[in-house]
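Have a look at the structure below, then the notes.
In this view, the complex is presented without one of its protein chains, the others remaining in place.
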Amino acid sequence: MINALSYAELNARQRVEHLLDPGSFTEILGPSARVVSPHLALLGVPYAFDDGVVIGTGLMHDQPVLIAAQEGRFMGGGVGEVHGAKLVGLMRLALKVRPMAVFVLAESGGVRLHEANAGLIAVSEVMRAVLDVRAAGIPVVMLIGGANGCFGGMGLIARCADHVVMSDQARMSMSGPEVIESSRGVEEFDSRDRALVWRTTGGKHRFLMGDCDLLVEDDMGAFRQVAASLLGCSQKLNLQGLLDEQRVLTERLENTGQCNDAGEIWRRLGVEHPERVADMDVEQLQALKASQILGAS
Amino acid sequence: MNWKELVIALFGEAHTITRTGDVISGDAHLQVAEAELTIAVVGTTDHAEIGVETALAQARLVLDTVSRYPGRPIVLLVDTQGQRLRRRDELLGLNRYMAHLGCCVDLARRNGHRIIGLVYDQALSGGFITSGLMADACYALPEAEIRVMRLPAMSRVTKISEDLLRSLSETNPVFAPGVANYVAMGGIQSLWSGDLKQCLLDALADPNTSDIRTRLGADRGGRALAERVVHQVIEA
Partner (left out) sequence: MERLDFVLAGHRPVQAFEAILVGVVGSGNLEVLVEPGDHPASCTFLINTSAVGFGAIWEAVVKGFQARHQLCGVSVSINDMGATPAVVSLRLDQAIASVPFLKAPAS
């Protein structure tokens, strides 16, 4: 792709600037406000002026939106007390100002272990707050494309949103491969086997499974285009919707619960040549998904 | 206290709660004034690992209650060692299964079911986020253990010495695993002791369905900043 601007290589603030209409972003509690973590100094770790998350208001195609972007290179994007409170505050602000969407550019290992208990509680508060926004008919859209992926509590929050967009470089999961390996051994999950990691947690696999709705190239333009297409696209949760989800997840276990690797799952989903998926580009994956006979959904 | 002892303390013999694998479920009956109240009980035991099957089973039980018994209160009994650490569960999308459980708990609330959590033994990390911590309020027994991660694993991941983490966990509410800290931080509403049945009745009678935990954390002093930051953002 010519003139591609890599989402993965930009920092959080740059991603926000490029996603929104030029010059339209107004940051809330930015670095000058210095709302920093009160806990990190105890561990001899420096704080960041924005506690690793950029939040604010802006426009996308002239429509009002709210946005949050996690800085994956600060504490792995982990959610601490202030970071979590900024996200909760943004969701509550959405209920007040009713934007066309709330975008969360997630890049996080989940709970910031350095803030342990405060981070754990914060993650659940963010989950409830996201579901409140969703229930109000305001779409919450997760964009996942950073090198650190979207793990732990943020992986849970991601699947509470109306839509999940991933690049083929991105990863989304609950526990990271390193955590599983250090707990259960390399035979359980070799975290250095990149192909295995991406087959298990990467954008292509999640897209084929249906855990991410939209797959894009690692390009700001592609993310922006897809994000704009989701403005106002609310998917309120109700009993029927959750009963449908229950059915989908039950069938997934019945059909593929015995599979040991992604290739086996893809084959059962109707992919004739699973060994080719790793080399396919986004457009080919999208065509493949569209032609699948057995829907994953 | 194991789940059977807990159930007897709460309901005496007035229940149909049984165990399938690590999941416990059933109905229970409480006398409230002149009336009999039926409540649904869903939970785990034996420090259950929350894998795709366990998350799905609990979600089904919550959805069954919402579908068939409008308004019936739901009590989530929590005893978990956290999310299951298996490649196969990640492959299948464990985060989606666990999030689904959380969404079911949230739906129950929105559909008018009082839903409360009780940590009666252990609650670690993710195993707790999408169940007890999504309820209207989460309570705990004084002897319960709540923590994010065991110290050796935490030390490996953060690259901070176990000794430093251990000393901090003795004095600092943010690290200390005790339930009292979770109460101080607002994550746990209160501890239940003495007449557990009355504690349950009081919890079921509490009408609040808003997430007030940052305010509790500020009022109680365990989390000084979160509430203020939330308000600063809303007022921006």
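Letters A and B mark the chains as written, and numbering starts fresh at 1 in each.
Operating definition for what follows: a residue touches a chain if its C-beta (ideal position, glycine included) is under 8 Å from a C-beta of that chain, and two chains touch if they have at least 3 such contacts.
These numbers come from a predicted model, not from an experiment.
Undergrad: Please provide the labels of all shown chains that the missing chain touches.
TA: Result for the missing chain's touching partners among shown chains: A.
Undergrad: Among A:Glu71, A:Asp168, A:Glu181 or A:Glu245, single out the residue that touches the unshown chain.
TA: A:Glu71
Undergrad: Tell me which stretches of chain A touch the chain missing from the display.
TA: Interface with the chain not displayed, on the chain A side: 11, 13, 30-32, 41, 44-49, 71, 73-74.
Quick note on the criterion: only the chains that are shown with their structure count from here on.
Undergrad: Quick one: report the Å distance separating chain A from chain B, using the average Cα coordinate of each chain.
TA: Whole-Å distance between the two chain centres: 24.
Undergrad: Tell me, which parts of chain A touch chain B in their complex?
TA: 28-29, 35, 38-39, 42-43, 55, 81-82, 84-86, 88-90, 92-93, 96, 110-111, 113-125, 127-129, 131, 135, 152-153, 155-160, 172-175, 177-180, 182-184, 188-189, 200-201, 205-206, 209, 211, 237-239, 242-243, 245-246, 249-250, 252-253, 256-257, 259-262, 265
Undergrad: Which residues of chain B touch chain A in the complex?
TA: 52-53, 56, 59-60, 63, 66-67, 83, 85-100, 102-104, 106-107, 110-111, 125-126, 128-130, 133-134, 146-149, 153-154, 156-158, 160, 164, 168, 172-177, 181-182, 185-187, 211, 213-214, 217, 223-227, 229-234, 236
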